[in-house]
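Only one structure is covered here, and it is reproduced in the block below.
A protein chain is absent from this complex, but the other protein chains hold their places.
The first chain written gets the first letter, and so on, giving A, B and C; residue counts start at 1 in each chain.
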Amino acid sequence: MTTEKPLRIAMVGHGCMGAAHSQGWRVAPRFFDLPLRPEMALLVGRDASRTEASAQQWGWAEVSTDWREAVTREDIDVVDIVTPGASHAEIAVAALEAGKHVLCEKPLANTVEEARAMADAAERAAGRGVRAMTGFTYRRLPATTHARNLVADGAIGTVRQVRARYLQDWLVDADAPMSWRLQQEHAGSGALGDLGAHIVDLAQYVTGHHLTEVSGTLQTLVPTRPLPGNDGGAAERASVTVDDAALFTGRFDDGVLGTFEASRMATGSKNALQLEISGSLGALRFDLENLNYLDFYDTAAAPDRQGFTRIMVTEPEHPYVSAWWPAGHSLGYEHGFVHQAKDLVEAIAAGTQPAPSFADGLQVQEVLGAVSRSADKAGSWTPVR
Amino acid sequence: MTTEKPLRIAMVGHGCMGAAHSQGWRVAPRFFDLPLRPEMALLVGRDASRTEASAQQWGWAEVSTDWREAVTREDIDVVDIVTPGASHAEIAVAALEAGKHVLCEKPLANTVEEARAMADAAERAAGRGVRAMTGFTYRRLPATTHARNLVADGAIGTVRQVRARYLQDWLVDADAPMSWRLQQEHAGSGALGDLGAHIVDLAQYVTGHHLTEVSGTLQTLVPTRPLPGNDGGAAERASVTVDDAALFTGRFDDGVLGTFEASRMATGSKNALQLEISGSLGALRFDLENLNYLDFYDTAAAPDRQGFTRIMVTEPEHPYVSAWWPAGHSLGYEHGFVHQAKDLVEAIAAGTQPAPSFADGLQVQEVLGAVSRSADKAGSWTPVR
Amino acid sequence: MTTEKPLRIAMVGHGCMGAAHSQGWRVAPRFFDLPLRPEMALLVGRDASRTEASAQQWGWAEVSTDWREAVTREDIDVVDIVTPGASHAEIAVAALEAGKHVLCEKPLANTVEEARAMADAAERAAGRGVRAMTGFTYRRLPATTHARNLVADGAIGTVRQVRARYLQDWLVDADAPMSWRLQQEHAGSGALGDLGAHIVDLAQYVTGHHLTEVSGTLQTLVPTRPLPGNDGGAAERASVTVDDAALFTGRFDDGVLGTFEASRMATGSKNALQLEISGSLGALRFDLENLNYLDFYDTAAAPDRQGFTRIMVTEPEHPYVSAWWPAGHSLGYEHGFVHQAKDLVEAIAAGTQPAPSFADGLQVQEVLGAVSRSADKAGSWTPVR
Partner (left out) sequence: MTTEKPLRIAMVGHGCMGAAHSQGWRVAPRFFDLPLRPEMALLVGRDASRTEASAQQWGWAEVSTDWREAVTREDIDVVDIVTPGASHAEIAVAALEAGKHVLCEKPLANTVEEARAMADAAERAAGRGVRAMTGFTYRRLPATTHARNLVADGAIGTVRQVRARYLQDWLVDADAPMSWRLQQEHAGSGALGDLGAHIVDLAQYVTGHHLTEVSGTLQTLVPTRPLPGNDGGAAERASVTVDDAALFTGRFDDGVLGTFEASRMATGSKNALQLEISGSLGALRFDLENLNYLDFYDTAAAPDRQGFTRIMVTEPEHPYVSAWWPAGHSLGYEHGFVHQAKDLVEAIAAGTQPAPSFADGLQVQEVLGAVSRSADKAGSWTPVR
């Protein structure tokens, strides 16, 4: 049973990710036996009344309009950052220096430089027993964790090829309006940073290999979009300055070869994060649109019985599952956030480094940066570091 | 935003369904704007220490070892019954007579007689503004509710055939031990009551038609099982006295024809509640093992473009979905319980009858009873009433 | 390589099945090394000019308008019967008595009595080295034959449950016109004989068990249809006198339990012959709409790696496949007819009994007859013999 000893959380930011993180903190101690009990102590947002409304909706005890309060208050143990990427570095570094454990949503930062400053701060803090974690929750689904375990156990032999793509379709309509997310000065990048970060992290996590060089292309398939508010008359259109499709090839250590695509223009795909790994003895396939399943091919099976086995990853033998429902009952998107909360609480209590670390988050940013540099050099191969 | 005006819940029972109902009460007000705020006030169980542990784990404020406390305390508004079926009637009738709203897990009771007493009590209570609801949560998944809406909108025309099955495999091992669930005196029936109840309710709910006669067969495919605790030596085996597979054919009103199977021996199927509806203008398919999807066939499409359309029921246009995550993000098993809590709270606040009512629950029991009677008469057609 | 020693075929009938049988005779010696070379010698049809056209299209050397010519000509070795069911018995018995090997399309006959006469004739002929075979070609797909081999090898342990259905949708439109196939006096039965025969044979073949009693229901969901030719004005409608949906439950020997559905009203299903077999150690699933695949569940796999393995039955290790294309290349519907021709030629050359025999075909008719009798007795259990 979860202890009564509290771990007081302050969450900075209250957009969509705030709802998901709140659900993680709320639910984790109800299903897992945690060594510390998360308390949803403080919610920080710029707008006082909207922050108050979010706090009431999600169950945060207090509110503030200044993130520094989260960093300086003595009764706060963890700072959970769910703001847009541009503010991650300042808050996270301050929190770590103030001795707060930090959970930071992905991508770690908008630039490699900021990410590096965060990773440096995290390394210094670790020496003082302060923990930092990057929020790649797709690692924490039963199917993806099971995939990683199967690879680590040698079930597919030596990894040779990775196929990773993250396909969405919310920009297919060429008249979907312009927004800050489509402007480089505000968003940093487009599909690459938003979706590409996930597949880079997940591919590296599951295979246990890291990308060392990339060859990439960034494309803006719909180059202009109408400015919002122009009802009536011919809408004025402005330029989209980020990619809506990012394609890249990568080489991992040990000669593993990978293909990657991140697209917001993949008509009909709602949330299709697809990963396929080909190994010398087997293969694995995962698709976030069917997140309770993992397909596994085993060349050790009898030749007349080989095929992809569709494992329903809902059995007590599978990662995280025994805490939940009877065998065969589906989990959903939010359970990754519950598992993230659980794993972070356990790492803090145990005094161990949670994964993915800020260094891991930095390395993903470096990969994305190398893709951009490659795209600027006509797609030629470019080292990650 | 959910109001602060409280609706105090007492839950009687704390098995597996207790965890699911608790999650429903906990989470519903965080995502839906409810007119009353559920308070997890009192948890009732026979064993004091285990009940206390469950209450702490799930977040119930107080505990009791006597369900009558839930019925008699003035500060309780709703009695939520998640005990085994044999005790449903007594608790529910007492609660309704005491003016408490009641939510009762399915099946409504172990016998038609008990279910009828409950339905009668619910009807009397309704006259006093007291509400009663049967807990068929599979109705409340976005995909099943969407299916019902499509049928009601005429999207598949006149319903003609229903194929419903609920396949599990937890009894495939012939040496899985004997338990009370396999003994008629304790469990009432086997696959029929446990799984069959779900497919009868769901088929009727989605089609809008009711079964009027059935032709059925009950079978015990593994007739004896080892008594537990006989480690070492040849285990003594006892007779299984309930069905592990129930097969029946049914006629609904308006000439709709249905086939039904409930099995605990369907090797490889973990939780395969499958429903297929053939109509004069289209068809629908649902499978609980892929609960975010609904397949829809539309004969109005161009002949060269017809096929089953795999709708990912995760868009804001779909039932319940807009309260949750961005489009394309999966929900899981437990969300049916959250939606059940939401719908019951709204009905109580609005003073309307929630569905499924106890009368609906009774009718399902009558169907199951008719299947048993038919099985006793060599499978011949038997009226439900 | 196929020998030059000829086996001269006469085919009686030239409807749709005639095209498929012709393709079987034509193609079999080109891919398989046959001990006799089928010669498409004589095509028999009632209408001289249409028969001549078919013979030219399909490559038959001669034509006749009298089936007796096929039976009496000394240069004919095999009579292949693809006429409607009502004429099967007369032709087959005459051919067998004349010493011709016979291949007869399913169903073997329209009545059990005719089928029994045919089986008797076949048994007598067998004593003289004359062979008779019933044309259940769905047995002869690589996936179904592989399924049978897996069951026979014990891969799924003891068979316990069978789910078989054959779903089509060509009668969904209530204004599809009346035809002889919908009139009992001409067609014998509807979905039961046409589609039900296939699933009874295939379920028995793959499991190795035989149905001993059944409980069934026959339904005509659209009871009247417009008479053809009534263009303009309100079309006169006539009664459909055969079933368009047949539902039955069956008990096989050794306690195996089965459910069966044959429907011409399953909206969206074009040719969905689906078979699922649950055994004590595993399970199998087949669907004719994806005929190159077989799903196999193996409880002997590690618990965290279990699931249905989707075997693409296109490898040289699989039945019939090595004669065809490189691994991984799909076969289609017609290949069952090619394999049928091959297997019959080999049996004739070897002097062995081909399967399915006429006795097998008779037994399927007896099952269908028992379903009809059960339906006449309110669905009560009825012995096959």
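In this text, contacts are C-beta pairs under 8 Å (C-beta built on N, C-alpha and C of every residue); 3 or more make two chains touch, one makes a residue touch a chain.
On a predicted model such as this, the values are computed, not experimentally measured, just so you know.
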Chain not shown: contacting residue from A:Arg8, A:Arg116 or A:Arg160: A:Arg160
Per the touch definition above, residue among C:Lys5, C:Arg30 or C:Arg124 touching the missing chain: C:Arg30
Selected from C:Gly127, C:Gly229 or C:Pro326 as touching the chain missing from the view: C:Pro326
Options A:Ala53, A:Ala126 or A:Leu221, residue touching the unrepresented chain: A:Leu221
Missing-chain contacts mapped onto subunit A: 156, 160-161, 163, 165, 169, 172-174, 215, 217, 219, 221, 245, 247, 249, 255, 257, 259, 261, 263, 265-269, 276, 278-283, 297, 299, 306-308, 377-381
Sites on subunit B contacted by the missing partner chain, in the whole complex: 146, 150, 155, 296, 298, 301, 303-312, 315, 317-318
Positions on subunit C contacted by the hidden chain, ascending: 1-2, 16, 19-20, 22-23, 26-27, 30-31, 53, 56-59, 168, 170, 270-271, 288-292, 312, 314-315, 325-335
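By definition in this document, only the chains that are shown with their structure count from here on.
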Identity of the most central chain, Cα criterion: B
CA centroid of subunit A to CA centroid of subunit B, Å: 35
Distance from the mean Cα position of subunit C to that of subunit B, given in whole angstrom: 41
Multi-chain contact residues (two or more partners), subunit B: none
